[in-house]
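Of the protein chains in this complex, one is absent; all others appear in place.
Up next, chain A:
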């Protein structure tokens, strides 16, 4: 590692098991400001589970999380948000039956001086943010259920960036999208990166994320196979890490690396 700065996030030796199965076993990953780290692995490799520990959805059994070098206690999604960690889930996690503005502000509603919901102000802000992300979006009054996959994705992303996130977690951000929308998300990621936000991209498809990421961390069977800078490795080498756990020479092996005979 050439980086001398304090990492934005450092997850050290994280373990969690569900009913005897080690979903994540002694895994460590880190993330620097303005950096995109792709977390890769097959379905069930433990990447989503690891990241859900960071976003507060699961509680770790062992290990340590440092935010800006200081130990962070993350017990639920509210704690994570306090540290500026915002997550866009694979399932999108939007409430289908309420409109876009209500989803953007879910859990952090704007209120009038009388304590009632300030729907008008929320809608105004929603129009502004959505206008930046997806200028064609006009359906502010309809429940999110009525929107297309890409539109729902815009809502989920808008929600994450609305509150000045410092750390953004995107779980399969482009899985539900068409080519044009995928390109839009790519542009957005570059823009957020320039603003100094650290981004974890989680994907099981290397092609989705290789060009966007500065580094890759590969997981297999709940363990970290290794880390590498994308400029030091080829896609095929990373595929080798994902499938076989084979670590190329320029990558840093982790506990899950295949033991060379």
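Rule of thumb we're sticking to: contacts are C-beta pairs under 8 Å (C-beta built on N, C-alpha and C of every residue); 3 or more make two chains touch, one makes a residue touch a chain; residues count from 1.
Operating definition for what follows: contacts and distances are computed from a predicted model.
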Of "Xylose transport system permease protein XylH", "Type-4 uracil-DNA glycosylase", "ATP synthase subunit b" or "Prokaryotic ubiquitin-like protein Pup", the UniProt protein name belonging to the chain not shown is "Xylose transport system permease protein XylH"
Cross-chain touch to the chain not pictured, restricted to A:37, A:102, A:129 or A:242, is A:102
Which residue from A:123, A:181 or A:208 sits in contact with the chain not drawn here?
A:123
Considering the whole complex rather than only what is displayed, give the residues of chain A touching the chain that is not shown.
55, 57, 76-78, 81, 87, 89, 91-98, 102, 106-109, 111, 115-117, 120-121, 123-124
